[in-house]
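This report concerns only the one structure given below.
Heads up, this is only part of the complex; the chains shown haven't been moved.
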Amino acid sequence: MNVAPSDLGRRTGTVDMVHGGGGRAMTELIRDLFQRHLSNPILDQGHDAALLEASSGRLVVSTDGHVISPLFFPGGDIGSLSVHGTLNDVAMAGARPLCLTAGFILEEGFPLADLERIVMSMAAAASEAGVPVATGDTKVVEKGKGDGVFITTTGLGVVPDGVEISVTRAKPGQAILLSGSIGDHGVAILSKRENLEFETEIVSDSNALHTLVADMIEAVPDIAVLRDPTRGGLAATLNELARAAGVGMHLDESAIPVKGDVAAACELLGLDPLHVANEGKLVCLCEQADADRLLSVMRAHPLGRDAAIIGRVTDDEARLVEMETEIGGLRVVDWLSGEQLPRIC
Amino acid sequence: MCLAIPAKVTELLDDAMAIVALEGIKKKISTALVEDLSVGDYVLVHVGYALHKVSPEEASRTLSLMAEAGVLQEELEEIAETSK
Amino acid sequence: MKYADEFRDRDLAKSIALGIRQEAHPGRTYNLMEFCGGHTHAIFRYGVKDLMPENVRFVHGPGCPVCVLPVRRLDDAVEIAERHGVILCTYGDMMRVPGTKQRSLIRAKADGADIRMVYSTMDALKIARDNPGRQVVFFAIGFETTTPPTAVAIKQARKEGLSNFSVFCNHVLTPSAIGHILASPEVRDLGTVRIDGFLGPSHVSSVIGSEPYEFFAEEFGKPVVIAGFEPLDVMQSTLMLIRQINEGRHHVENEYTRVVTREGNLKAQDLVSKVFELRQSFEWRGLGKVPYSALKIRKDFAEFDAEKRFEVSEKVSREVKSCECPAILRGVKKPTDCKLFGTVCTPDNPMGSCMVSSEGACAAYWTYGRYRDKARSPRREVAA
């Protein structure tokens, strides 16, 4: 994407403290960049608070800060990611998303052309998902007090009647389904990290899952739990669930889809794919009786093509997630400890 | 200790560098520590350096030994099975 | 992944397991020390123990370069970074290791020190090139595997005239450590730890060959099998050790023939001996001072020696007292013998290096084993 920034940056082409000062420059930044690209009837009201049409039903709200580095990565950037990440959290409550809000924290000196590229990618992601960015906010921090761009998005959605998705409904015996291969996002990001660079065809799986969820709910309204295994990977998500629900889990390593390149990158860097982040995958717990039907619905959706049943919920009072390994042994799958650092040992 | 993984040399570069492939992953590594490398060779990669070539013949010999390891026991069990 | 996936095959695993169950005498136990953390990791990561009969036991050795680094050297690295304002480069493995008062490199970084994680010594050189106005120190750790890349970097720095690059050298030697363990009173005289054989280092031997282990296989009468790091390699090597033990042999055998030869990588050995020389003595965590067990930079390359370039203060380094890492590294205790294991000490809040390094025995026990509820219920050990 080769974008000529509007005349905002005619002087320096970068974000100035002035752009956050509450004066004319800020108003113009908002108008010429944010409103221009993200335009939709709600945002175009131009209010500090967006007014939505009357709606009824149980509302769902979720928020996520995005602080990713690098800002641009194969398969997306912080703009599209901040849309997908929050839409997915709304979708994991079983909800139909209504709108998003976006709060930008910009570092002084950040190139306006990069900002425009990010906002355009955000706009494309939102419009592809069919969800408007209803309102936003921009702050500028001094050089050295930020990292280019941080974006905090909040999503709002409505839960269809009859749907009750909650971690409290996780019960021993249920099937654990995964919508596709793990680790793609994290490996795409790592491939661009300074000092780690490697070439790969792997692109981030960053995607909005609400239409997949809608299909799943239509087929099996009784789905018990949905989660998107983002930071900390599948391992963190399953451990969180186990801990919150007071259950254990038993996984089958051979059933968990991992792309060859992702496995290879993990070998190279000493990482476990189970700990690597995803941004377009979901985990689902449902009754065994519904599992096969759900699986075929998932596989019929473009974002669930590689879906698999990867294990079952157990009644382990120690709330452990355990896994039968490739070679037939048994191991525990723990949370990631600390940061995910490439290692040599 | 000493995380290392076999990868295939796909290109030899100047300055004792090479490109290796591991599945679809390509990574530039140093070959300063090994001699007589050719494209197609597998090398053991550690902290961005090739440490040693991997021998295909020895690998398959080892795999055969592994396959034979349980043969006697398997046969004994089969015999037990059929004689039930 | 070729040469990896084949050695994780479920059917082959079953085959070797059958072989072991068949050949191990039910009447005796086989205590096998896996010297390397890489083996420890493979055993736990793949659940190898589940496929072994009860009487085949693994004893964890000191083979994790992160674990054996004494706290004092880590404190020195922190001091170099903080007091001398250098860019300190190191491998990711070192970042979270707790020093005195739990001060790790990551903590020093949070406090403002310029510490950078690198994947390779080539990255450290690049940082030095990119920051000509700053001193760049590479905090080098590792066994014989990791030493040649450091040697290459030092030679390259000389070639380029990179006067702002230096190395804080902590490279250690495995044969001396194994010899030291076998010579220790616990093993030799008191018999508190009975070791019947060794799973020998594989990647180390890709450089030094299998030959250096012949001396003490002979001297101490213990079989050694140079064992690859894939789970099937560990299992096959176990079988080979069981056979030697059963037959009363004590040779150095090589399971990992696809990479290891008797003489190793002569080019790498030559380079290492040009850049480094033996230290008279070096402290290993758990083993104390071990003579001729580490390398230092030769005088000829003194300008690249951070120990010569940066003064480091005499300081009192302190490990957590009840941490049993020292005993665990000698194979004398198991992680579950440590009072802190799983209560105070977890991978999120490690008290000792064995809990940080993913090759440390404590980390392996905790991460892959069923020990997490120890804090809640009375101590119970479940097969991992």
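Order of writing sets the labels: A, B and C. Residues in every chain begin at 1.
As a convention for this text, a residue touches a chain if its C-beta (ideal position, glycine included) is under 8 Å from a C-beta of that chain, and two chains touch if they have at least 3 such contacts.
This is a predicted model, so every value here is computed, not measured.
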Revision key, fill the gap. Taken as a whole, the complex in this structure file has the formula A x2, B x2, C x2
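As a convention for this text, only the chains that are shown with their structure count from here on.
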Point to revise | Geometric centre distance via CA averages, chain C-chain B, whole Å | key: 22
Practice item. Starting from the mean Cα coordinates of chain A and chain C, work out the distance between those two points in Å. Key: 37
**Study point:** Where chain C touches two or more other chains, by residue
**Key:** 1, 4, 14, 37-38, 64-65, 91, 119-120, 123, 142, 146, 232, 359
Check your understanding: Touching two or more other chains, which residues of chain A qualify?
Key -> 260, 263-264, 267, 270, 343-345
Practice item. Using the touch definition up top, name the residues of chain B that touch chain A in the complex. Key: 1-3, 5, 22-27, 45-47
Point to revise | Of chain B, residues touching chain C in the complex | key: 1-6, 8, 22-23, 30, 32-35, 42, 44, 46-49, 51-56, 58-59, 61-63, 65-74, 76
**Study point:** chain C residues within the chain A interface of the complex
**Key:** 1, 4, 8-10, 13-14, 37-38, 44-51, 64-66, 91-93, 95-96, 106, 116-120, 123, 126, 142, 146, 231-232, 346-348, 357-359, 363, 366-370, 372-373, 376, 384
